[in-house]
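The block that comes next holds subunit A.
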Amino acid sequence: MKMRSPTVAVLWEVWRVTRVEAARKLALGTVAAMVVLALSSSAREIIKDSTAAIALVLIVIPHFAGWLSTAKLNSGRPGFPLFLHYTRPVRTTVIVGLPMACLTALSVVIYLLSALLLRLTSAYAFPLLPVAAWVAAFTMIVLAALWSTRNWIISLVVMMFAAAQILGMAMRRLTAVELPDNYDWPPRLWPTLFDFPSTDYAVIALIGIASFGVAIAGVRRQRHGDGWVEAPSAQRGGLWAWLVNLFRIPCPTSSATRAQLWFDLKSNGLPLLTIGVALAIVILLLSAVANPIDITFADEIRAHLSCTIDDCFYARAFPVLITPLSLLVVLFLGGNAFGIRRKQGRTYVSAFEATQAYGAARLTLLKLLVKSACLLAAIGAIAVSVWISLPLLGDAVFVQMWNVPLNSQVSPIKSAIAAFEGYELLALAVVVIIGVVVWVAAFAVLGALWTRWSRRANVAVSSLLLFGLALAFLAVAEHNGIMSPFVIDAILATARWAAAAAIIGATAYLYRSCLAEHTLTARYALGALLVSMAFVAAWVTLLRAVGVQFAGVSWTSVGSMLLWSVFLPLFASVLAPWSYSRIRHL
Partner candidate 1 sequence: MDITINLTDGVPIYRQIINQVKYLVASGLLQPGEELPPIRTLALQLKVTPNTIVKAYGDLENAGVVHKRRGSGTFVSEERPQLAIRERRRVIGQRIDALLAEAHQLSFDADDILRMVRERQAAMGEATAEPTRKEKK
Partner candidate 2 sequence: MVETVVDVHDLSRSFGGKTALDGVSFRATAGHVHGLMGANGAGKTTLLKHLLGLLRATTGSVRVFGVDPVRDPVGVLARTGYLSEERELPEWMSVDELMRYSQAFHPGWDASYARELLDTFALDPAKKIKELSKGMRAQAGLIAAVAHRPELLILDEPSSGLDAVVRRDILDAIVRTVADDGRTVIFSSHLLDEVERMSDHVTLIHQGRVALSGVLDDVRGAYRRSRLRFLDPFDRPPVIDTALAIEGSGRSWSVIHSGSLDQFRHSVSARGGEIVETRDATLEEIFLARAGRSRSQMEAA
């Protein structure tokens, strides 16, 4: 096809790079929202309203992630991703302005399509233009922050600031009207809540112009060799590389295991731990200063926000918002325990790691344990920080935001845990530890399988999504009386049994094949079995301690629960080395 001008060429390139991601954003957001709505279509008004709110959040969230496909062109580093155009006869305005406009327009179109679809399939008036305008603003800010400078600190700070501002503004607007017995923004209020004044649109237009200007200026400097605030060369590689650099421990040379432990800690585990601890400290600090700030500026706050209760808060909201975000970030970073890299569209295990003289099973175990330990420590740090901050923040914030007086519930939880016996605490520890290892293993295995068989993995995920969608529609049909409830129950029961049989069969088959090709030893298999037994025992003890009675429950339920608790760790224990071996020896 002939491209008649640079404009057309750049537009074509942006489309080709982002079309898959655009389709994915549209599909995931919309399908997830529709499934959620369909599942709750037979419930009470209040629950339907809540799920409508959740659906709205679901179709907005994909736009907060930014555009990953263009970031991939630059290996995820800040700076202009289409730098190959610098040596072409095009003006900087064209190569920056066009993609930015294109990506913003795409985000807006995706949001509008999802909102329209939801409007048509449910009875709720999902907001169209106002939220789309703010999505556009956020996209433009993020693109400008990422593209105009190569210094990741500036990009990160600007993006976090923009996200915090928009989130804060959204929270303020949505909670402007106080409802006594419900969350503050039910769908019937949406037309008024989302009717933004024209000053908003003026601000968005200003933001747009400013972002374009900043981005074009920044890229122009990058094009001619002097970026703004050039990051020193040692920091090339972003935040993760800087974190890896922090800990200067000499590599042990006495044994291969210790050297490998050092390697995994430095490259994979410690950065995660550092981020977790840093977030925990941030939460603690914010909680410490929140109360004084609120008290000092109480009058100004009361003037700007409409608080119907006595205790008005502003600063106290931040730690409460950041905590779940931190947990999400830490959990997300707990993926990729195998150190799979991505470069120029290929995902692979580096040849350096694959040719170290170390067995697959031991390597996998070491990587998973290191990552899980660091993840646990990071979550622990955040938990400790939350524990300390709760008394500092007081109840009012939680009552206002989540209708739950969290602070007052701390002492009941404390006494409940104190009532645990020694062996029950041990059981709790065992369950948590093995649970985290299985979680990390699950993500690592998914990454490995995706690396090796990306096409089949895509097919599998799409089928699962379609299955979920079909279930949702069946639920709607059942609610409307078209179908009897037995159909869904039967389908779900069959699915459960099929999944159980699949896991048992897969575990047995994989163990046999791994033992045959010497990926594992018999000792490893025995160890895995013992760990699974320990997990079951701990799980049962924990349930008993919490007060769950087994007397009146049917044998099949108990049996299936025991089965799952045994086979989940076993399955993870064989899937991890097997999948790693598949990507180590292609």
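Heads up, the rule we're going with is that a residue touches a chain if its C-beta (ideal position, glycine included) is under 8 Å from a C-beta of that chain, and two chains touch if they have at least 3 such contacts; residues count from 1.
The candidates came about this way: all candidates are chains of the complex that A comes from, given by their letters.
Not measured: the values here are computed from a predicted model.
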item: Touch assignment for subunit A within the complex, options 1 or 2; value: 2
item: Subunit A to candidate 2 touching residues, read off their complex; value: 233-234, 236-237, 241, 244-245, 250-256, 258-260, 262-263, 266-267, 350-360, 517-518, 584-586
